[in-house]
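Every protein chain but one is kept in place in this view of the complex.
Up next is chain A:
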Amino acid sequence: MTGDWIIAPVVLPAALAGLALLFARRNLGLARGISLAGTGALLALAIWAVATTGDPQVYRLGNWPAPFGIVLVLDGLSALMLLLTAGLALTVLVQAVTTGRDRKGPHFHALWLFQVMGLNGAFLTGDAFNLFVFFEVLLIASYGLMVHGGGAGRYRAGIAYIAVNLVGSTLFLFALATVYAVMGTLNMADLAVKLAELPPGDQALMRLAAVLLLMVFAVKGALVPLQVWLPGTYANAPGVVAALFAVMTKVGAYAAIRFGTLVFPPGNAATGNILSDLILPAAVLTMAVGGLGVLASRGVARVAGYAAIASMGTAFVAIAGFTAPGLGAALYYIAHSTFAGALLFLVSDLVTARKRGARLPGGLAALFLVAAVAVAGLPPLSGFVGKLFVMQATADHAALIWSAVLGTSFLLVLGLSRCGSRLFWKADDAPAPRLSAGELVGPLWLTATLVGMTVWAAPIRAHLDGIVAGLLNPAAIIAANTLGAVP
């Protein structure tokens, strides 16, 4: 993907969302067509971007040269995240259409497209303030999707979710203003260059800004102690929306990787290893809280929420060192946990759509088993491979991290099997109901994705290692920005 195409993943959903709002307010068929076609096109764009991944490419908004204008940067990591977003969004959107979940309230498809636009923009932008703007775009859309369908419980959870994220946005602004006051720039590549030349007197302020930024990403990525918003939000959001939100926590992980490799590389003079030192203990605690939460929760949606927290802990443990093997393992685990988490949320949606206590279809039990195996990290699915990668990469701190990873997996196995047996084991002679074909589309698609990630784990990992090699060589991104040069 080159030239002006780089902005297409942002512009296309924005334009289509506007169209859906203007012309498809009362015409659900047209709205479905617009959003399905748009998300499908985004998937094609993302595949193209991943297939042609090479050196980082820059798109200048308004053709203003960096660092004076805003740039979008497409590199291997951005392309991967675009693919993850589009793949998940299309799967879950098809499920929302075939199960009719999009009928429950107005403007579902417009909000959906705005959400995807915000996600794509956050993954593409090369400017720290623009990252804030795209965070807001995806958050505002997510506020709408979160309360889609209405109901008192949903609105109550929505209030907590919105309030936490508004405070998070305020923190982000404080951090960015501090960065600008010290560095005089907000372009990420320019920040990387200027940080190396920062006078010692200003280094403490930059450390402060780095920690503030990390807190913002921790809110997004549900890192303890800022994970409190997640279980209530995911348990009360509509199931298909919660499945899409599985990629939203990954925005926090993405931003942490981006800032930790480009702007604040480990061991730099200003911030040292402060990001690693803070992420590692928080990630271990996140795994513990997630595992214990799964054990303590009753409903399947809450179990899925805490499992998502545990998976973010595992991903952040691998990220913490900002080493090549760690980041490669983290990217694999992030991709896996997005699809596995979404699968668990879709299953939970199908469970909660049925009458409480009614006999559940056997197919649903099978799907729950697949989701539970993937989420807990048992063989043969990709969760096992992902956790193996993470443990390989963290062999230096084996005593602490391995026991945390394995202990959390044990808690997840316990919690998920208890949840599954409570749901599906019933002494009941009523005829077994069946799943409709429409309900099966999304879960089967996600299962196939997980199986594919397991079978082709080695080539995928090789591709991810290539991406990580690019990340650990920030000179390429800095060169692509051609700082200060007039085009």
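Definition applied: a residue touches a chain if its C-beta (ideal position, glycine included) is under 8 Å from a C-beta of that chain, and two chains touch if they have at least 3 such contacts; residues count from 1.
Please note the rule applied: contacts and distances are computed from a predicted model.
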Among "Poly-beta-1,6-N-acetyl-D-glucosamine biosynthesis protein PgaD", "Na+/H+ antiporter subunit C", "Histidine kinase" or "Potassium-transporting ATPase KdpC subunit", UniProt-listed name of the chain not shown: "Na+/H+ antiporter subunit C"
Touch with the omitted chain, as defined above, among A:I7, A:L30 or A:A177: A:A177
Among A:T98, A:S169 or A:T482, residue touching the chain not depicted: A:S169
Sole contact to the chain not displayed, among A:G151, A:G267 or A:P281: A:G151
Residue touching the undisplayed chain, where the options are A:L28, A:A41, A:A160 or A:L435: A:A160
For chain A, residues in touch with the removed chain: 129, 133, 136, 139-140, 143-144, 147, 150-153, 155-156, 158-160, 162-163, 166-167, 169-170, 173-174, 176-178, 180-181
